[in-house]
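A single protein chain has been omitted from the complex, and every remaining protein chain is retained in its original position.
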Amino acid sequence: MAAIAGTKSSLTWAVHLSVAALVLLWIFPTAGLLVSSFRTTDQIRSSGWWAAMFPATANETLRAADPDDFRVDLGDGRFAVSGNLYVEDGSVETPDDVQAVIQVWGTSSRAIDAFVPGDTADLGDGETITVQSNGDYVWEGDDDQMSGRGQRVFVTAESPPEFTLNNYQNVLFDPANREGMAQAFFNTLTVTIPATIIPILVAAFAAYALAWMDFPGRALLIAFVVALLVVPLQLALIPLLQLHNDIGIGKGYLGVWLAHTGFGMPLAIYLLRNYMVGLPRDIIENAKVDGATDFQIFVKIILPLSFPALASFAIFQFLWTWNDLLVALVFLIDATGQTTVMTRQIVELLGTRGGDWEILATSAFVSIAVPLVVFFLMQRYLVRGLLAGSVK
Amino acid sequence: MNPAVQGLITIIIGVGGCVGYFYFSNQILDKFIFPATGPQAGRNISRANAVRPWLFLFPALFALSLYLAYPVFETLRLSLTDRNAGGAFVGLDNYTQMFGEDKFWEAVRNNLLWLLIVPAASTAFGLLAAQLTDRISWGNIAKSLIFMPMAISFVGAAVIFKLIYDARPEDMAQIGIMNAVYLQLGGESPITWLTVPFWNNIFLMVVLIWIQTGFAMVILSAALRGIPEETIEAAIIDGANPFQVFFKIKMPQIAGTIVVVWTTITIVVLKVFDIVFAMTNGQWETQVLANYMYDKLFRANDWGVGSASAIIIMLMVTPILVWNVYNARKEMR
Partner (left out) sequence: MASLLLTDVAKSYGKVEVLKNIDLDIKTGELIVFVGPSGCGKSTLLRMIAGLESISSGDFQIDGERMNEVPPSKRGIAMVFQSYALYPHMTVRDNMSFSLQIAKMSKKEIDERVAKAARILQLEQYLDRLPKALSGGQRQRVAIGRSIVRDPKVYLFDEPLSNLDAALRVDTRIEIAQLKEDMPNSTMIYVTHDQVEAMTLATRIVVLNNVTHTIGQVGTPLELYEKPKNTFVAQFIGSPKMNLLEATVTGVGDSTEVKLTHGETVTVPIPSNGASVGDKVEFGIRPEDFLVADDGADVIYSGEALYTEKLGEVTVVYLKGGAGVSPLIAKIPGIAHVKKGETLHLTGAPEKMHLFAGDGESFLYK
């Protein structure tokens, strides 16, 4: 298209801009969560996350050091206190650590922007104070003036963006944190891996039979699978929970593994069959002429060649089981709460800690990080699977 | 036993069991039941080949039947019984009771609203994104980013959007972008968006649209690429402008795919549970059927009405089910 003569370049720019706008709109929500998870509680409370990317301007009231302890005799009855406002404040250790840059300052709350850094403020009767942009100050005056409390200085300073890993430390690695995600993370993993691997094999055999073996009723069975693709799993909750209780599985990992296996089966069979049907007939017939049995053909020819489809389904099932809430609620999580999964943990947090965004954001990001990694690494297979899996 | 170890053992038993089952059942069939030797070798081989597909199919069919087919009928039965009366048959009492509840009609109304808006919006945005990204050099990166929410759980998305809709008291800094923008634009005081009836439904739908647009985009983009380039070039030579090319040449050729995307998202919408459960739990008139059902089943412990509402969901899915089966059968011929 781009090569066609006479295409207007303004239109091309419009396309670029619209796509950029669309992309920004789509990643903005996730970015908010990600950024928030790296901010301190105070930061989250004091400004929107989008402000975290830019230097923040804040007004602060700082105080010079106590003249009774720190003043230096200059002779002639004059005394001086010097130091750094931020060091006196205790927010940094040394003047070198100061990140804020003072824009304007003042000595009275009615004129907090009276001076710029480097100015010397005349406090009357020969008392002066000079403040530099990094908070260094020199305060001079006579004996009477240089006593009592330190001089107040109102500063308007710009601080660079600041991020912290403390939230992750807290949510993941603090063993004392009962709302932590570490246990839930491992529980989720424990649910996910068997629930991803087991259905693949079972489905692959069935898919081979439906794709390449001739038997009466095959078309009917394929229709059966297609029909089950859309059956809402809500219908399965009570009957199966009852069944699990009756046969003694109850609520627990075994139950949730079986449930995920069953619920994932239609898509698995459908995806794999569609893929296997597309394999060249000649290759399979050649293997038959070569003397391979159906079992050998399946293991040695079909399985290796179906790798893309197997990977597609594996990603689907992984994302689905990892992100699932409903099946875990019904089949896994019992009254003790020992087997809670991350999605459940987050819903709990939404209820109990609804305003504590540093915990919520961090926990949510912990739970979506793994799927995102899988997504970006395996996107090719995911797309392929989607294309094969949507009923045509 | 540590669940991780238990999981590992399950994988081994599961995978090993499957392989073992398939291998040995084939062996038994070929070596003992219908051995391919002796005077009846030929007949035995064809008999073994007639049985073999069922060996391959059995575990999957068992799982399908038990976990999806049986529950449909069992749920139907439960919806006609009363658990408190020891499972006695009560006819349509559960349905009558359900139809008498305002919350149920609210859920039905909201579900219909979801069905109307989410598939349409997702498909439209997906089509727009597909069409635009196909024409630029960094389109694949753009696609990847728009597609990304697909990987995020509904619960994760709920948290993400709760942050967006967050409201704080008037004198504090607004950390939800909605309120920040609203106040910037001259709004008087922050609004707790999720408690505003009707509109809160839309705010919940936005979450699903945000997730499903990527799906629609990926499928539609593939369909757009599948359109023969010649038809587009012919249209350009015929003097069609880009909009005419899109609406008169491309759209008709991907109509089938649009239907597929639409129905697939429709099914997702009908099952939507997590988003509502996590964000409002059906309060402030945002109830939907799946969450209503969960409420009945596990909070009110009313299995009869819960099952009845599940059957309603099933009924709403059925037209798509029939359509899919019809198409699949047509394609196989």
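A and B are the chain letters, set down in written order, and residue numbers restart from 1 in every chain.
Simple rule for what comes next: a residue touches a chain if its C-beta (ideal position, glycine included) is under 8 Å from a C-beta of that chain, and two chains touch if they have at least 3 such contacts.
What you see is a predicted model, and the numbers here were worked out from it, not measured in a lab.
Annotation: of A:A56, A:A223, A:V277 or A:A292, A:A292 touches the absent chain (contact as defined above).
Note on the undisplayed chain: of the listed residues B:S46, B:N84, B:S189 or B:T231, the one touching it is B:S46. If you put the hidden chain back, the residue from A:D42, A:D76, A:D125 or A:D282 that touches it is A:D282.
In the full complex, subunit A touches the hidden chain at residues 280, 282-283, 285-292, 296, 300-301, 304-305. One chain is missing from the display, and on subunit B it is touched by residues 41-43, 45-46.
Throughout what follows, only the chains that are shown with their structure count from here on.
Put simply, the C-alpha centre of subunit A and that of subunit B have 23 angstrom between them. Residue ranges of subunit A in contact with subunit B, taken from their complex: 1-2, 4, 11-12, 15-16, 18-20, 22-23, 26-30, 32-33, 36, 44-50, 186-187, 189-190, 193-194, 197-199, 201-203, 205-206, 208-210, 213-215, 218-219, 221-240, 242-243, 253-254, 257-259, 261-263, 265-266, 269, 293-295, 298, 319, 322-326, 329-330, 339, 343, 346-347, 350, 354, 357, 360-361, 363-364, 367-368, 371-372, 374-376, 379, 382-383, 386-387, 390-392. Those residues of subunit B that touch subunit A in the complex are listed here as 3-4, 6-7, 10-11, 14-15, 18-19, 22-23, 26, 30, 49-50, 52-54, 56-57, 59-61, 63-64, 66-72, 74-75, 78, 125, 128-129, 132-133, 135-136, 138-139, 142, 144-164, 166, 172-177, 180, 210, 213-215, 218-219, 222, 232, 236, 242, 256, 260-261, 263-264, 267, 270-271, 273-274, 277-279, 290, 293-294, 297-298, 303, 306-307, 310-311, 313-314, 317, 320-321, 324-325, 327-329, 331-332.
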